[in-house]
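Removed: one protein chain of the complex. Kept in place: all other protein chains.
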Amino acid sequence: MKVELANLSKKFGNVTAVDDVNLDIRDGEFVAFLGPSGCGKTTTLLMIAGIYRPSAGDIFFDGARVNELQPKDRDIGMVFQSYALYPHMSVFQNMVFSLILKKRPKQELQREAQRVAKMLGIVELLERRPGQLSGGQQQRVALARALIKQPRLLLFDEPLSNLDARLRVSMRGEIKKLQGDLGITSIYVTHDQIEAMTMADRIAVIKDGRLQAYLQPEELHDRPRTLFIAQFIGNPPMNIFTVELKSAEGGLWTELGGGVALAIPAERRPRDGKKTVKMGIRPQDIHASASGDIGAEVSLVEPMGRDDLVFCKVGGMDIQFLEDPALKLKRGASVRLSFDMGKSQFFDPQTERSLLWE
Amino acid sequence: MHASNSQKAAPGSSVEALARRKGSLAWFWFLLPSAFLAIVFFFLPVLITLVISLTNMTTATGLSGWTWLGTGNYRKILANPDTVKYLWATTRYVVFTLLFNVVMGLVISLITTHMPQRSGLLFRAIWLLPRITPPVVYILMWKIIAANLPYGILNQLIVKPLGLATMNWIPEAAFLFVVLVNGLVGASFGMIIFTSAIESIPKDIMISSLVDGASVLQRIRYIILPQLRWPLLFVTTYQTLSLLTSYEYILILTDGNFNTEVWALWAFHQALSNYWGNFQYGMGAALAAILVVIGVGMAVVYLRYFRFGELVQEPKIDQL
Partner (left out) sequence: MRVRAFLRGLIPFLLIIVLSLPILVGYLWILISTFAQRTYGLLPMDADGRLGGITLKNWVLLFQDPRIWTLTLNTLFLALGLTLGVLLVSSLAAYPLSRIKFPGRKGFLSLTLILHAFPSVTLLIAIFFVLRWIAKIPILGKGIPLIGGFGYNTIGGVTLVSIALQLPLGIWLMKGFFDTISWDIERAALIDGCSRFRTWRQILLPQIKPGLAALGIFSFIQGWSSFLIPYTFIVESRSAVISTYLNFLTSENRPINYGLVAALGLYQLLPILIFYVFTQKYLLQIFSGGMKGGA
């Protein structure tokens, strides 16, 4: 089913939680709403679910306007962060509740419950109560409850936030695979950019109620449209510095301070001809190399297993970069850094919009 | 990123509109029973009280033979020499019982929070007993305490051994007993509220003050009592209103005799249990009306002041 949001807004009193959001979701697509806490992503989700009434704008399911349609008539399934299982009912009863409300015959309840329980591996839990289940099991039951209706749209509100890290990773894969197999259009709200990046076909980045960008994960990562996106996406976060641009020797250079200048490749030239800009470069695009242009002193090394995250100071600026642990960099060591300027990003310091990508 | 579709009407939109209206009226049906009861037993009675107070209705005139008096009843009240007596009885009753309630509530909560927790709970449970005891049974206990020989407990255990004259103490010290009877019930209100306030003082502060060298009494004075300012105000104002209008225990204990007839009881007697059977509805209503107006006024002011409206949270599900 296709979903379309047109000029969607929501106000609570004087506070605007969602501000003029426009986006479209294709049939079978897995879309993530990504943003920090309180940015309006859950509010948007709840408007799509029919729990909140939009203050302005419209929501369309397959072209039909559904603003006034009751949640139960929208043919949706929803998985909550808190699972929201009915504590006084068994797993089986939780799952088939929606079917009971539709007055389906008993055999159908049994059959459907078995089908979905098998899909999610919870067949042996059917007679238990939610209170007797672990977090991961409750999550599966919540998912089962949403899926049993064979909905046209699946809504997820940070479903994995309450699970421990290991479980989160495995559940992520399962949800993604399930969604792929079933082909149900899905909207997944999260504040975890790794989750969004690994699961979604497209990510809608939301900040302060406004849509910052709505692109594929790769696009957002390699070609961030705003400073916020650049810093929010990618782990460890991108280094950002304020730099001066200088024309010299037929090319454009950035002045990093301390007399160091880096050449900017032609394809990375910021437009608009500003003198002072914000430059961004990811930790993985900086390397310690003997022929590097920049001298730095290591202030801290965080071993992350596969890489070391090295913090250092360059002329007063803090820089992080990832390096091979085999180099055994230590605090106080002097290193020379080389920047892969082919991966550099530039942003307008006032508007915080990218000076490279539209 | 902008898709501007022209607005398409949802199929069967009139059905949807109807469903919306039906769904959004559910709250009405939920509220109906209580709204009905509130109208019949609160709002209507307030109106009736005010209206009848302007008539000369009694059992003699019945429901058809009465006439409008305007402010007649009220003027009668002002002119009645007994009015001052009842006003005085009411004032005495409210002031002294309030004092007892608040002080005792404070004392009990202080004592029971300065002993092992289970003992504290036990004694607070004992002090709650008067409140949950059926009024008649509770007063029966007091009657026996005050009764004359050979049954009376006070006389048997204290007065006689001390060689003093024994008698039924209720007629003798009716006002004292009225205060005690109501006070023992009323004290538990303050007790619960003050105890909860005391228990919410962080343990660290309680301990560190002793470490700093305060005695238990000093801690009470400098640490605990300041925390009780708001609860004290709350209990005092709340119980003032409830004392002004309460009369059940007095009715059972003395029926207003021996100078214990408070205003509310006077109203009740006038209209509903007049000795010669000619119930003075109009008069009783006028007396009650005065209390009703005071009651409504105080309730509104009291609510505004204590900002109970802050306990209202917005629902997190919209009506579509």
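Note that the chains take the letters A and B in the order they are written out, and that residue 1 is the start of every chain.
In the analysis below, contacts are C-beta pairs under 8 Å (C-beta built on N, C-alpha and C of every residue); 3 or more make two chains touch, one makes a residue touch a chain.
Keep in mind the model is a prediction, meaning the values are calculated, not measured.
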Given A:71, A:237, A:292 or A:325, the one touching the chain that is not displayed: A:71
Touching residue (missing chain; options B:67, B:80 or B:196): B:196
Candidate in contact with the missing chain, chosen from B:155, B:182, B:209 or B:260: B:155
Selected residue (touches chain absent from view) among B:167, B:206, B:225 or B:241: B:241
Given B:81, B:134, B:163 or B:213, the one touching the chain that is not displayed: B:134
Residue numbers in chain A that touch the chain omitted from display: 46, 49-51, 70-72, 76-78, 80-88, 97-98, 101-102, 145
Chain not shown, touching residues in chain B: 23-24, 26-31, 33-35, 37-38, 40-42, 44-49, 52, 104, 107-108, 111-112, 114-115, 119, 123, 125-145, 149-153, 155-157, 180, 184, 188-189, 192-193, 196, 238, 241-242, 244-248, 251-252, 255, 264, 267-268, 271-272, 281, 284-285, 288, 291-292, 295-296, 298-300, 302-303, 308-309, 311-319
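The definition used in the following text is that only the chains that are shown with their structure count from here on.
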Length of the line joining the C-alpha centres of chain A and chain B, rounded to whole Å: 57
Of all residues in chain B, those that touch chain A in their complex: 1-5, 7-11, 16-17, 19-20, 23, 314, 316-320
Chain A to chain B touching residues, read off their complex: 4, 6, 12, 22-24, 50-53, 58, 60, 63-70, 73, 211, 213-214
